[in-house]
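The complex appears here without one of its protein chains, the remainder shown in place.
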Amino acid sequence: MLRYFTAGESHGEGLVAFLSGLPAGLAVDQVFLNRELWRRQQGFGRGGRMKIETDIVRILSGVRNGATIGSPIAIVLENKDWKNWQESLPVEEGDPAKHKRVASPRPGHADLAGALKYNFSEARYVLERASARESAARVAVGGLAKLLLRELGIEVLSHVVAVGGATLKKEISWEQIRGLSELNEVLLNCADADAEQQMKEEVDKVLRTGDSVGGIFELVAHKVPPGLGTYAQ
Amino acid sequence: MLRYFTAGESHGEGLVAFLSGLPAGLAVDQVFLNRELWRRQQGFGRGGRMKIETDIVRILSGVRNGATIGSPIAIVLENKDWKNWQESLPVEEGDPAKHKRVASPRPGHADLAGALKYNFSEARYVLERASARESAARVAVGGLAKLLLRELGIEVLSHVVAVGGATLKKEISWEQIRGLSELNEVLLNCADADAEQQMKEEVDKVLRTGDSVGGIFELVAHKVPPGLGTYAQ
Amino acid sequence: MLRYFTAGESHGEGLVAFLSGLPAGLAVDQVFLNRELWRRQQGFGRGGRMKIETDIVRILSGVRNGATIGSPIAIVLENKDWKNWQESLPVEEGDPAKHKRVASPRPGHADLAGALKYNFSEARYVLERASARESAARVAVGGLAKLLLRELGIEVLSHVVAVGGATLKKEISWEQIRGLSELNEVLLNCADADAEQQMKEEVDKVLRTGDSVGGIFELVAHKVPPGLGTYAQ
Partner (left out) sequence: MLRYFTAGESHGEGLVAFLSGLPAGLAVDQVFLNRELWRRQQGFGRGGRMKIETDIVRILSGVRNGATIGSPIAIVLENKDWKNWQESLPVEEGDPAKHKRVASPRPGHADLAGALKYNFSEARYVLERASARESAARVAVGGLAKLLLRELGIEVLSHVVAVGGATLKKEISWEQIRGLSELNEVLLNCADADAEQQMKEEVDKVLRTGDSVGGIFELVAHKVPPGLGTYAQ
């Protein structure tokens, strides 16, 4: 059974991804993993942080001579930004004057609930963990899982079908989704250019007001053998 | 609920310890953690590796300004020996000629079963994980757990009561066990000097024949409130 | 930590619900649990089975003198229909001629995947478990969880906001959702009579063609203290 954990803060030394349960002998294609991380960082309307970081897997354990060895895998994704935060987020006790308070909890985030949970007087430490950056660690784990599935002929991809009021209206084939995944410029990962243009307009509209907008993506798993998983518990 | 995982190989870049579930605001005393790691490395009759490594926690996440922040904790214990193994255990594909085979599986170890499990032609990768060195990561996790218990007035210590045929015959008080834990020279962690001398002789005896010898230790948890845990499931 | 499991088949002796982790001393209001089970059985356009069964909790363990005692709770929901199935679904080996095959796998169900998973020549045993009837056991467990939450002043209710193309368009207050939950006639659990009428028409439309139709419900948890749960893992 595969199990994963993640650790790490948005402006700490890095994100850490941990996966146990992969069999030994699985080829670990770091180019593929790094491309998955690169794709996570693309998109239209992303925050400025995306320009600072370029995630690269640094594999600490579980992979030797290009393949898994049966041991748990630990991966570090270093935060380039860490050098600017070492004084305000030191592991050892630091200078309180350097601390960067988040006194105004962001709506739609964990800031307020997290600060109340742990009785923090502001939300810095909540923001550090409840951060989109954490998803980089999950992408690394997911990339490893995809390498295992690839050996079994299974492929998992996704595409965006709605952003705000703009929706994809055409039928999209597996080949088109695959084509999307191979592009070297990623906007909103929608397979239809017209729909994607409308989605971009939805993003632009809310960006002007300092708001954000939700969307829907469809996840497609290709060549999954019937009977995988269970209906029984 | 606390959950922990470990990763890392005996001669890889390092051991990795993960712990999630600690509340925020717990002071993290690195001196205490490093002493726990130091104590693991002591003892009479240990292998030569103990002289190479001096474990020091390098906390990657979960601790800021000397205290936990509610995020999962990741700790790396670097292997000093890694510099001598980078060519034979590289993450990327390396030179097969540099590989150090373990062609003769050690009795009483996972070598044979592990090699059969993963269809390895020798046991190097098994030895790398099924190694006493992995326990360093568990000591780091255990040290963090002890810091939590310390806040609640609970202390957990142990002492050795038998090695081979040599057994402790005296009643040992909590104060004596505590005294043992404060010593700066650790032999076999037995509270009675005579018994410890006999235990050392048991170790010497088997060392001469290239064998090893088992023992028994007693673990004492002090000031545990009644009702902790469950009898129900 | 609460943990639950369910067992039981749609036409077997009954459904079994299991819950461990409730503290001792929680009053167990069987009238409430049975009303929850009754509500599950209501609704517009349900199958004929609903008329056969009237679920009543039979508590085997974990509750004594009207309250939890700290032991795991096991509940049996007997299938009235079992008396008609004993010959075709006996525990001991039975007469193959009495077996009721499901040779035509139902679309949108687990039938085909389940039969392939376990190499069954037909889908009877899959249907027996992948059955809406199983949800009765989950309602029983959920009812117990609601009794615990009630002690903490937390209430969890839901209402239907869309069926097929028919959607609720009005804002609904907590009091209206609560009012819905107290009704003794349950159609589609929509708080707006006009919208519910349109939803019924959506159901009628698909019933005529032997099809079914999806919907959306909104779940509201009232008086949840901020900070419950975690953002950290």
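Labels for the chains are A, B and C, by order of writing; each one numbers its residues from 1.
Keep this in mind: a contact is a pair of C-beta atoms (placed from the backbone, for glycine too) under 8 Å apart; a residue touches a chain by one contact, two chains touch by 3 or more.
Everything numeric here is computed off the predicted structure, so don't read it as measured data.
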Option touching the unshown chain, where B:Leu2, B:Ile52 or B:Leu116 are the choices: B:Leu116
Chain not shown: contacting residue from A:Ser10, A:Ser71, A:Ser88 or A:Ser131: A:Ser71
Residues in subunit B touching the chain absent from view: 5-6, 110, 112-114, 116-118, 126, 129-130, 226-228, 230-233
Where the missing chain touches subunit C, by residue: 3, 5-9, 12-16, 18, 20, 23-25, 30, 59-66, 69-74, 76, 89-94, 96, 99, 114, 117-120, 125-126, 128-129
On subunit A, residues whose C-beta touches the chain left out of the figure: 1, 20-21, 70-72, 230, 232-233
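Everything that follows uses one rule, which is that only the chains that are shown with their structure count from here on.
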Type of subunit B:subunit C copy interface by residue overlap (half), same or different: same
For subunit A paired with subunit B, centre-to-centre distance based on mean C-alpha positions, whole Å: 34
Rounded Å distance, subunit A centre to subunit C centre (Cα mean): 35
Distance between the centres, which are taken as Cα means, of subunit C and subunit B, whole angstrom: 48
Shared interface positions of subunit B, touching two or more other chains: 3, 20, 70-72
